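Shown here: the complex without one of its protein chains, the others still in place.
Read from first to last, the chains carry the letters A, B and C; within each, the first residue is number 1.
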Amino acid sequence: GYYGDFGGAFLPEILVATFDELERVYTEARNDPIFWHDYEQLMSSYSCRPTPITFAGNLTRHFGGARIFIKREDLNHTGAHKANNVMGQGLLVKRMGKTRVIAETGAGQHGVATATMAARFGFDCTIYMGEVDVERQRPNVFWMEQLGATVVPVTDGTRILKDAINEAFRDWVTNMDTTHYVLGTACGPHPFPEMVSWFQSIVGKEARRQFMEKEDRLPAKVFACVGGGSNAMGVFSGFFEDDVELIGVEAAGRGLDSGAHAARLCSQDASVGVAQGYKTYFLQNDDGQMRETHSIAAGLDYVGVSPILSDLKEKGRVRFEGATDSQVIEAVRLTMRKEGVIPALESAHAFARAFKEAPQMSADEMILINQSGRGDKDIFTIADAFDDPKWKQFIIEKANRYHA
Amino acid sequence: GYYGDFGGAFLPEILVATFDELERVYTEARNDPIFWHDYEQLMSSYSCRPTPITFAGNLTRHFGGARIFIKREDLNHTGAHKANNVMGQGLLVKRMGKTRVIAETGAGQHGVATATMAARFGFDCTIYMGEVDVERQRPNVFWMEQLGATVVPVTDGTRILKDAINEAFRDWVTNMDTTHYVLGTACGPHPFPEMVSWFQSIVGKEARRQFMEKEDRLPAKVFACVGGGSNAMGVFSGFFEDDVELIGVEAAGRGLDSGAHAARLCSQDASVGVAQGYKTYFLQNDDGQMRETHSIAAGLDYVGVSPILSDLKEKGRVRFEGATDSQVIEAVRLTMRKEGVIPALESAHAFARAFKEAPQMSADEMILINQSGRGDKDIFTIADAFDDPKWKQFIIEKANRYHA
Amino acid sequence: MLESYIRSRLAEKKILLMTHIVIGYPSLDASLEIVRTMVEAGVDLMELQIPFSEPIADGPVILKANQRALANGVTVKQCLDFGSRVAGRFPIPFLYMTYFNILFKFGVDRFAEHMQKAGLHGAIVPDLPPEEAGDYLKAMGEKHLAPVFIYSPTTPTDRLNAIADVADGFIYCVARKGVTGGQTEFSLQLDGYLARCRAATSLPLALGFGVKDRSDIKFLEGKADIAVIGTQALRLMEDGGVDAVGNFIRELQR
Partner (left out) sequence: MLESYIRSRLAEKKILLMTHIVIGYPSLDASLEIVRTMVEAGVDLMELQIPFSEPIADGPVILKANQRALANGVTVKQCLDFGSRVAGRFPIPFLYMTYFNILFKFGVDRFAEHMQKAGLHGAIVPDLPPEEAGDYLKAMGEKHLAPVFIYSPTTPTDRLNAIADVADGFIYCVARKGVTGGQTEFSLQLDGYLARCRAATSLPLALGFGVKDRSDIKFLEGKADIAVIGTQALRLMEDGGVDAVGNFIRELQR
């Protein structure tokens, strides 16, 4: 269960048997070509895989360097790459004969995706979500509840994503007989990092094939944002064996020197630790207590990061960079205006970095940006980030009507 | 320009030349196989066509009759079938060498789709939207503006969709040299009904092919909601030559007897008339003045309807039914819980009617429901329809923060 | 016959004035008062607009007048009664101006019959191009009413000719792109346009839109046969009442 020096499975004893079963079923599935076939079928009939690669002609002209392509995970059912992971795990849950799923969620997208999967598979579903996030992300909470899930606000700790993960583990420790924990990213104890990356590898497999079909060669660079790391692992995994530079972009928040960021692999503020069941770089203090993080993108402000990415960083196979909140807002704005595409704030980190590098490249080079999700779910955040007065007025008037 | 007794082009003289040019370019495009090829390419690389057909196994079991399939137009870029029409018209605008597009919008989806297309093609863009709708649909207005469009609130008339159409025509009458009016549905003067239906026919073509590939036969019935009628025309057009029953579902609002509905083809309240440049069934009074309409779905409360559908009704080729607001809410709720799919309130009309008929059918029959769009854009409307107290509290708290 | 009336008036005046009202705006009584004032001020013919809920070719001023009239509850029957009343009372030709749905719902034949009985002379239906006008032309022809059609600067020459074939009374020449009530540059371009119109038809030419003062009228003399006063009169009425309209019209003919 190790990826270089990272990963492992630092589990309470009571969960060891559950993980043994999960690993067994996962390994069986992985060795069963029918499983992957079924998975692809499901994703092509329930979501719209393969998602397209869009050539961003206007952005390319604007920057005057490499040709810019966008992998459109935003077109997935529920609006992000999260669907890949949850539907894959759903198939495993069926194999295990369990009837209930639980999940953590920060921004809410993984929660919505899991609630969706649970509705589709007929599983009971409980979503743990930090109380702070429940308040911030009410639209997603609304949809989860309408999809039939129970959303439990987590009032412990810092009341955000990592606390929701802890709480989901506590549920699991109690209900592992009936319940599978659908971890949302390529983190956590083995086999989660590998398993989630495997499901997400559908992104990279497609992207590589699409480039070969349409361009007969591969892009020079691939950019992906990195929160937990699942979308990055997904798209990168199509290109590990190729001469393609892979760039993971973390949330530099208010700046890498500000302390208010969520950069674990491109800053000096993180160090190796063990928490939430696995070993990786964490944003923690010298005692090993986790620190608060900041990003404009709720999906990127996690304290840990995929142990596989930590390993790829150490090995030099993936380069890590940061994008600040303000660079991200600019990238969203530009991408909307130029291409009519609204990247999620998370995804926009990859765009922001790509926009820095594309102009330095030559016109016969190509780059790929993974648009992990769509931004129109973020309207409350984006409207706030853009400080739109008409939006505020609308909300105030809506509130007045509710008061009346 | 007639479809049976309906259609025509009742145009101010000043627009006749513009329509002549449009019809010429449209006819050229229609006769040019490369054009459709380019269109399909665009839709497969910028949106995710072909959109899948999803088998709704849980709903099928729930109703215990025909097998239920869903055509997933909700997965399109911008979240609805509207994308098909606007991207197609965008290609025509390029052919015509025009540099500006205008559009009307009611619910805002066509406005967002047009603004998106304009950004992608590099056109200037103005969207006319009734003032009432601007207030109701602020999220969509926000996105249109962020996409670079100018949104003009229409303060005349009843300040809803039909008034926005009138205002768009007024703009066009002034600026037709540079400007194309991207009409949003299969209505208006010829060639719009035919042209929009042609672009939307991509839905039906795909659906027919997908059924033949996967099931080797066709569904017994196809259900589509009918506002202007473009999604219905789109999906129906794949099956006109087949022994497939086609059912258009209109907004029965508070009931067909209540007067508060938007049923033009399944109620006695509408009559044939000529307005907004074409002849069809309108909800009008005896003098020929248009009446107010009502539907929970902003995209269905239009006074007119595609003249092609009026003709298909007269010919008996399409059956028209109504679904009430409350049936629609129930259908949304059930579809979310059972399948993890959130139909737009518009699309949910087709679901509601299908749910009435499916149980009466035999298990070896199949039905297809066209999910014209996704419902998560409707959160303000759906949350209000479900009367969710936590949502209200969220909005009130958000408003308080804006006040502070 | 409308055309012969116009010809005979043109023998006396270099250019005729046609004004426009929206029936029932601001009220039916006021409409009657406006007609009286306009006739007394010397207009030569008048358009009576029957309000419609979707006046697609009208600009904001007339659009609002349509809506207000409808909001006041004005019906088509009241409009026709009004037309009947003024046509019977005042010695100039009146035309209905409205959108096709009003005729269509009323019945085109019945509408023409009503017009004839009431002594109206013709109609302008801006959303009814000749291609869609079969029944209308037949009904108007049978009742010897003038179907007035419209020329626009975008109309090609062969179409000008084709319109001339079916039109009667006069041709309404739209001076520029856009809806009613906008600004028109009275320029040399206009000369070319009107020359094209003149070449296409022997009918008198009315020119809309945007006449603002006496000098505009002077400019049009010899170019057009009828100057159309639409939105400007409505604006004056709203600002200064009926008297202001009367003064304006008298001023134009000084």
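In the analysis below, a residue touches a chain if its C-beta (ideal position, glycine included) is under 8 Å from a C-beta of that chain, and two chains touch if they have at least 3 such contacts.
Note that the structure is predicted; figures quoted are calculated from it, not measured.
Remark: the absent chain touches shown chains A in the intact complex. Of the candidate positions A:Met290, A:Ile382 or A:Ala399, contact with the unshown chain belongs to A:Met290. Only one residue in the set A:Leu22, A:Cys125, A:Val141 or A:Met176 touches the chain that does not appear here, and it is A:Met176. The missing chain lies against chain A, touching residues 8-18, 156-157, 162, 166, 169-170, 173-177, 271, 273-277, 279, 282, 284, 286-290.
Here, only the chains that are shown with their structure count from here on.
Distance between chain B and chain C, defined via averaged C-alpha coordinates, is recorded as 38 Å.
Centres computed as Cα averages put chain A at a distance of 65 Å from chain C. Chain A and chain B have Cα centroids lying 33 Å from one another.
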